[in-house]
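Notes to accompany the following structure.
Every protein chain except one is present and positioned as in the full complex.
Should a chain be cited, it is by its letter among A, B and C, assigned in written order, with residues numbered from 1 in that chain.
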Amino acid sequence: MLNRTNLATLLVVLAFLAVPMAATWLGTNYVITLATRVAIYGIVAVSLDMLVGRGNLVSFGHAAYFGLGGYAVAIASFHLANDVPIFGWSGTNEALIAWPLAMAVAGLAALVIGALSLRTAGVYFIMITLAFAQMLFFLFVALKYYGGDDGLSLSTRNLFAGNRITDSRTFYWICVSALALCVLLSWRILNSRFGMVLRGAAASERRMAALGFPVYRYRLAAFVIAGMMAGLAGALWANQNRFVSPDMLSWVRSGEFLVMVIMGGLSSLVGPVVGAAAFLLIESYLSGATEHWQMIFGPFVLLVAVFAPRGLWGAVRGKDRQ
Amino acid sequence: MQLFLEQLLNGLQLSLTLFLLAAGLTLVFGIMGVINLAHGSLYMIGAYAGAYAAAKTGTFWLALPAGLAAAALVGAAMEFIIVRRLYARDHLSQVLATFGLILFFNGFIAWSAGRSPLLIETPPQLAGFVEVLPGLRYPAYRLAMMAVGVAVALGLWWMISRTRVGMLIRAGSDKREMVEALGVDIAKLFTLVFALGALLAGLAGVMVGPIRSVQIGMGEQVLITTFVVIVVGGIGSIRGAFAGALLIGLCDTLGRAYVPMLLKSWLSGPLADGLGAALASVIIYLVMALVLVIRPRGLFPVSG
Amino acid sequence: MSALQLEGLRKSFGSLRATDNVSLGVEDGECHAVIGPNGAGKTTLIGEITGEIAPDAGRISLFGVDVTSWNVPRRALSGLARSFQITQLAPGFTALDNAAFAVQARQGHSFRFIADARKDKRLREPALAALEQVGLADRADRNAEALSHGERRQLELAVALAMQPRLLLLDEPMAGMGPEEGARMVEILRGIKRTMTIVLVEHDMDAVFALADRVSVLVNGAILKTGTPREVRDDARVRDAYLGAGAH
Partner (left out) sequence: MRLKSLALAGAALLSLTGAAAAQQPLKLGIVTTLSTPGGYLGEDARDGILLAIAEEGGKLGGIPIQPLVEDDKLKPGDAKQIVDKWIENDKVQLFTGIIFSNVSVAVVPSILEAGGIFVSPNAGPSNFSGKACHKNYYVASWQNDNLHESAGALAKKLGYKKMVLLAPNYQAGKDAITGFRRMYGGEVIEEIYTGLEQTDFAAEMARIRAAKPDAVFQFHPGGQGIAFLRQWTQAGLKDQIPMVVASPSLEQRIAGAAGDAAIGIAATAHWNTDFKNAENEAFVKGFRAKYNREPTVYASQGYDTAKLIASALNASGGKLDDSFRAGMLKADVKLTRGPFKFNKNQHPIQDWYEIKAVKGADGKVVLESGAKVLEQHGDAYAKDCNL
């Protein structure tokens, strides 16, 4: 069935596949660097869409899980590099250990924060998720041992099953695979029984409760899943930049994540990825073009919010959904 | 004891400044259901307009009306051009649009006023200090700020409980039809309320001018604290904003003053200093989390 | 054993006593109607039974189990289904989806993340059966918000039936319906009547007297009278307080 949505999805997939060739043809690795970043932010955007788009849970603190994932990887590598065990553990540089660890840490934080935040709703939920993220931000600023405000550098990228992933193409494929996995997983989840409850609760919470669904628990589970995906993205980001800092958790970044999701299109699996790409390209172009980039980017964000709440993907999808 | 009293005064002064910001934000949310992240930008605009006027005229007493007018005008324009399109929209669109506004205003100020921090001269009449209690000197300007905060609180109370505008405000957004049935132009009322909120933010902006530096990004620093205040107080409630401002202002100041000292009594020096400062900077978020766990809709929840 | 037992339920909102010492027993298998003028406290009583409103005092038992401290979903899973006066269907989902939610709820937890719920026969077949029961099978693939008012009320009922409840609480199922639609709804309810216990909160007197085994009259938050339809109809106090004043 080749409607506009499927065609556009196909084009996005082809674009990701074509990136390395484009880089060779253009003779610059920067295309790969940029596309890798798109893939990483794409994961965050997809995970945030699960909450905001499908669950109607506007989390304004998603950067916290992204940052925690990054810090988990950096701290594990820091302890290994400096030969100081942490709680008797020597640390690790192996991605297959460090990345799941990053997801676990982010998921655990999401569990605690979600358990408290999901007791509230609406604007209170927006604010309390923001406040918790700020709390973690200040915590990392104060953590002098791990660099505090200066952040923490990784001496090398993680090893992936013992192999080096410093080559930008190798790393690109890893990030794109992670993105593909997250998109596929989200797609399955959202159509599963679990996803039906999550979406049903967004449509009518009262109804779902009256049917016997303990909505809180399902939302909490979604919150944890989204947190874990963001944690994975943070781990990848830390590897790409070989650096983490509290800035990863800042509220401005949480805001940017929301912008990506909406710019791309809420409640569409591929839309948030397109949103991440658009956001990065526009921001990187504008801030290179003028030091007063905020004066152009701000109104642009505003126009998207006011006039295109369905985002780019909404425009692509057009009349498909009737 | 004297130190404690001084810290208490500091806490109250911070509380009353926060209240000026929180009152406007909570009014706008309570009546129009709009969450306005750019409220901090209005505070910044008030401060910059005040600093500009002060630099041109050399007196604080002209900076004050300039800051108020600029904030109120920008606020009214913001409502008229943008915010009014967001009333019927979900919080997400509002967050996004006003996030865009923050970026714009920061860029605009950098472009038009430059990046140097500015300052407003303290009015000479208030430059000294007052002996509040024997031996306890307190800056006259901060006392004046507290007086303004109290006056605004009383004024708002009077307006809301005694005037026609206040009655309309109390009627709230969910009774829009009723208000319209009374022959009130609701669009005008909303613009008015938004401008009033902006005016209060501008007032706070000009008033902190002589104390803090006027700089880009000053709005965001204070915005999040203001959100904490209104969430703790109960969004939409002026009374809640006042209570929340008191709680947060006092917790923040006393936390910064005493948490490091308390920690020092059972931890070694440098560790206690660092940890104390870290703890002091997150204390308001801890308070907020605690309040919301016990009362998910804040201390003074607004019904409906 | 009674299906639903209310003992001394009290709830005040400020100075208003919404339910004032309400005690009521609903027998297993019975169809029990609760009637009362506007503002009598029916909505509050429903809230207290379903768990949306916590009473200030009193006890609620379902099938002999004290559920006073239970939340809404837990009561629902113990066999209490309800319909809403103002329909609470999930917009953006089809009629069949809405019924399938109910089926899914009673099939244990939904922490199942991979298999496509819309292709799950264990959900779709019982859901379709429930739609058939209320005569909505041909609307299965319509979005809930695209249905007519009457159809949405029928869907409300189908969703409740799909839960296969032991106790069905119907909150004004005839509200806003024309005479024809109303008659059809009465027919449907008559069909399910003996298969489960029903508490019917309703304004429409004809429907109440056509369906109910017993009727309780709620006035100013208190039960004024409980009895057979005939007893209630003949009661002078009821007539004064209610029927005489504002009956349809």
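Here is the rule we use: a contact is a pair of C-beta atoms (placed from the backbone, for glycine too) under 8 Å apart; a residue touches a chain by one contact, two chains touch by 3 or more.
Bear in mind that the values here come from a model prediction, so they are computed numbers and not experimental data.
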Partners of the unshown chain among those that are drawn: A, B
Contact partner of the left-out chain, one of A:Ala95, A:Met127 or A:Val141: A:Val141
Selected residue (touches chain absent from view) among B:Ala153, B:Ala278 or B:Val302: B:Ala278
Touch list for chain A against the chain that is not drawn: 8, 11-12, 15, 22, 26-31, 33-34, 37, 138, 141-142, 144, 147-151, 153, 237, 241-243, 245, 247-248, 274, 277-278, 281-282, 284-285, 287-288, 291, 293-294, 312, 316
Hidden partner interface residues of chain B, rising order: 3, 6-7, 10-11, 13-14, 106-107, 110, 114-119, 121-122, 127-129, 137, 139, 141-142, 208, 210-213, 215-218, 221, 253-254, 256-257, 260, 269-270, 273-274, 276-278, 280-281
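Convention: only the chains that are shown with their structure count from here on.
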From chain A, the most remote chain by mean C-alpha position: C
Core chain by centroid distance, with centroids computed from Cα atoms only: A
Rounded Å distance, chain A centre to chain C centre (Cα mean): 43
For chain A paired with chain B, centre-to-centre distance based on mean C-alpha positions, whole Å: 32
Chain A residues counted as touching two or more neighbouring chains: none
Parts of chain A lying in touch with chain C, wherever the complex brings them together: 188-189, 191-197, 199-200, 203-204, 206-215, 218, 221
In the complex, chain A residues that touch chain B: 52, 58, 60, 116, 119-124, 126-128, 130-132, 134-135, 138-139, 141-144, 251-252, 255, 258-259, 262, 266, 292-306, 309
Contacting residues of chain C [partner chain A, same complex]: 50, 52, 71-74, 76-77, 81-82, 84, 88-93, 97, 100-102, 104-106, 110-118, 120, 123, 159, 163
